[in-house]
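See structure below.
One protein chain omitted, others in place.
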Amino acid sequence: MKIPVGILGATGAVGQRFVQLLSDHPWFEVAEVAASDRSAGKPYGQACTWRLPGAPPAAVGSLTVKTTEGPFEAKLLFSGLDSSVAGDVETALAAKGHAVVSNSRNHRMDADVPLLIPEINPDHVAALDIQRKKTGGGYIVTNPNCSVVGLAMALAPFQKAIGIEAVAVVTLQALSGAGYPGVASLDVADNVIPFIGGGEEEKIETEPLKILGDFVGGAFRPAEIQISASVHRVAVSDGHTMAAFLRLARKISADEARRLLADFRGEPQARKLPFAPARPIHVLDESDRPQPRLDRDREHGMAVSVGRVREADGHFHLKLEALVHNTIRGAAGAAILNAELLTERGLLP
Amino acid sequence: MKIPVGILGATGAVGQRFVQLLSDHPWFEVAEVAASDRSAGKPYGQACTWRLPGAPPAAVGSLTVKTTEGPFEAKLLFSGLDSSVAGDVETALAAKGHAVVSNSRNHRMDADVPLLIPEINPDHVAALDIQRKKTGGGYIVTNPNCSVVGLAMALAPFQKAIGIEAVAVVTLQALSGAGYPGVASLDVADNVIPFIGGGEEEKIETEPLKILGDFVGGAFRPAEIQISASVHRVAVSDGHTMAAFLRLARKISADEARRLLADFRGEPQARKLPFAPARPIHVLDESDRPQPRLDRDREHGMAVSVGRVREADGHFHLKLEALVHNTIRGAAGAAILNAELLTERGLLP
Amino acid sequence: MKIPVGILGATGAVGQRFVQLLSDHPWFEVAEVAASDRSAGKPYGQACTWRLPGAPPAAVGSLTVKTTEGPFEAKLLFSGLDSSVAGDVETALAAKGHAVVSNSRNHRMDADVPLLIPEINPDHVAALDIQRKKTGGGYIVTNPNCSVVGLAMALAPFQKAIGIEAVAVVTLQALSGAGYPGVASLDVADNVIPFIGGGEEEKIETEPLKILGDFVGGAFRPAEIQISASVHRVAVSDGHTMAAFLRLARKISADEARRLLADFRGEPQARKLPFAPARPIHVLDESDRPQPRLDRDREHGMAVSVGRVREADGHFHLKLEALVHNTIRGAAGAAILNAELLTERGLLP
Partner (left out) sequence: MKIPVGILGATGAVGQRFVQLLSDHPWFEVAEVAASDRSAGKPYGQACTWRLPGAPPAAVGSLTVKTTEGPFEAKLLFSGLDSSVAGDVETALAAKGHAVVSNSRNHRMDADVPLLIPEINPDHVAALDIQRKKTGGGYIVTNPNCSVVGLAMALAPFQKAIGIEAVAVVTLQALSGAGYPGVASLDVADNVIPFIGGGEEEKIETEPLKILGDFVGGAFRPAEIQISASVHRVAVSDGHTMAAFLRLARKISADEARRLLADFRGEPQARKLPFAPARPIHVLDESDRPQPRLDRDREHGMAVSVGRVREADGHFHLKLEALVHNTIRGAAGAAILNAELLTERGLLP
């Protein structure tokens, strides 16, 4: 007997990834799908213009789309809602007793909401106690911005082992990160756009601090790292690339850095969660990797690739490139791994 | 009567840009073209597979290609030679009395060769005296790596007015920077390559120091700035984009920074050299500029565009994006402007 | 004293091309700009998000945008209106006495509206008499669909000299043909879309018949050619490529075909109209041309390039590739050339 789950925002870009990734999940089964009023009442297969390769799974295609007001029978709800509506909808559903595992940005920085990467800060689920006291059982758990997953994963081994003082990071982000229709093709044809709306740089500069920080005494205490970001949209379908410069608490060699990255493991690996990559970070030694087209799908898109780990002269200690599949490890897959952690820890309502 | 000039490596990517840009030059006229032995003896129009839009100018198309050994009647020679051969060829031609204005990297860091950006360090031509004492009149003058032109131009106003301590810079470089055939299309299709061969990062970390430094007491004294670079190839035809983080000698506001950039002028503007842009730096205020496709051709590709000038919290003072047309201001056009400066200063042999 | 002109739909993709192309026109001067109610009342420079390289001409940037209801002082109005509104607006303005030179599709097939390519069917302006009898002086003149300009130009020499029975044509159309925002970047990233909305195939199958036909006895008599089209959107910024198979009234050699194309001239060339290309068709002999990036800008984008002219075995007589700059010769430039013909023939109101 699989656990029935619902998907909020199921017809959108992230919602479609949820449907795709959950189609063969060993624990979860998509039992309910919800979207805007325009789609509600139609079979999912009709309401949704499927933009992933192939066609949607038949079992989901025949589900009738609900509105986001529900009611939902599934206790576990994945949210790929647009941030224009996610805030209130998710709060309301948590209040009704649901576990809302959300990819939306609205509640990420809330004082009682874990911003979770299970390999890095699984103990932040302790914050759920605060929520559950208010709701009687429901809660919201979030995963970070798509770029942040790649960055935080590449930083975590250094933060844990050595300490990080400052980071400068430049992103080259894929088109799918903007949802659909997202970026106009004319805007990226033979072009690069040095800007992404929605406060992207601010998210990259703040979310990792919560993730790499502690939850102590009932409150989040952010890590003290100075992160400065500069973001770009490039003509790549999937896969965010990041070039990062790291200033650490002390100098280390490139070899030691590679070892720290390659050896990094966390609770998902220990528990062998279904969506856990065997190695969360793939360290690539070739001089020209990682590359989105060649590396984004490592471990079904759940591994972060890090390459070009080299010592930086002068102001920084290390330079490296990180790559994350933005709609899998950076969005829907991240949420699914969060839900698996919650399940395994016995935290589902 | 125009000044006759020769082009070395005339059938290559940079050589073709020289031919194109010089086709209507008010002072210079292409009188001789030279290339590898394979092309020598053929009319240029046959020897060269023209890869720029349209067709080569008829007057150049009928010139017979020489070998790089010459002899050349033109005193002024532009070099777009591949670095595998440029070193010795350029030395030999300078020894024969030619002014070799080169885009190749071989002699850029030589102790008596100016690495010239006429708006920034025109006085570095004083180093020619050393060369001319050896050769009796001939010399080599170089322009920087294509990315460096954009970076150095964006740094110069700050270095002159305030002083720069450290720079982290990430490049997103165009395909034309790799020459022809350059990058395989499969390698950049739906992809980004976080690497460029030929010591690209090292060039970006060292060339600006010579350019922004002084020539005193018969020797170059490099600027003391710590530059750290991370380079990428992206699927853009022309136009290198750079994201830079600047740590200055003191904090300044974004407005002051924009003013310093916008007000920047140099000798080419004062002398109204033919290839001099009216404004060497175009400061763009839109939140999503500069962009290669929209901004690379400003002032016929000779202006550098700088945008997103903003204050950086913490470790750096400023963040900005710079864009340079890599085969015009970053290569052939840079050399032509150098030659114009030499002409106007009466330094042609 | 230049002739004042107005531009309808001036903030859109075609409207911006009108503004750009007319900025230095020897006869015409942009005196009025009109757009939707949302833009009306603002200076053009503010109302318009300029998406062409550089910035809009300062003189136009300061014009206050009007609604499409006018009133307009300019007798000559260029229309780049969206087809959802062009029909009624253009009719109303013609009724008020304006010469409306339109790129919109709405009136192209009207019984009294010339669908004009000045090199091919300048005598179709005779149809204006019918319109002027109704309006007292105003009228509408249209140019064809962007692909049709390229196709009709490539067909005209054969239709005039020999006669064409049937054509199969496949288009590979640029992104700018869809306007802005047009095609979502995710839809064309690493992709081809074998479809274009708005009846594109039907337009390609019917508009050339009107253009290549006659206007006799007060009515259009379409050419009798069977055209079958299959259209595609490809990831190219500007320039529509077409592969055509031609069945003629009799077999001709590829050499004769090339000669017919290369020798083709019309009234714009005879009258030396400002926007007339010296050679309306550039015949390219290289085996791999025409190509959008290399050939779209021939004669400022006003020449059509035709290459790979070869004999087809069996069912067809000829195969060839045609290329047209879709927003210049295929849209705004086409309309400007139409207006120049009208001016020179003394047909302006």
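Going in written order, the chains are labelled A, B and C, and every chain counts its residues from 1.
Heads up, the rule we're going with is that a residue touches a chain if its C-beta (ideal position, glycine included) is under 8 Å from a C-beta of that chain, and two chains touch if they have at least 3 such contacts.
Computed from a predicted model, the values in this text were never measured in an experiment.
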Residue among A:79, A:143 or A:237 touching the omitted chain: A:237
Which of A:77, A:189 or A:257 contacts the chain that the document leaves out: A:189
Touching residue (missing chain; options C:29, C:190 or C:297): C:190
Candidates B:27, B:50, B:180 or B:215 - the one touching the absent chain: B:180
Sole contact to the chain not displayed, among C:73, C:285 or C:313: C:313
For chain C, the residues touching the chain missing from this view: 165-166, 168, 170, 172, 189-195, 205, 226-228, 230, 232, 234-237, 241, 243, 245, 247, 287-294, 307-308, 312-316, 319, 321
Interface with the undisplayed chain - residues on chain A: 51-54, 189-190, 237, 293-298
Absent chain, residues of chain B that touch it: 51, 175-176, 180-190, 235-237
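In this text, only the chains that are shown with their structure count from here on.
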Rounded Å distance between chain B and chain C, as computed from the means of their C-alpha atoms: 40
Chain C residues counted as touching two or more neighbouring chains: 51, 189-190, 237
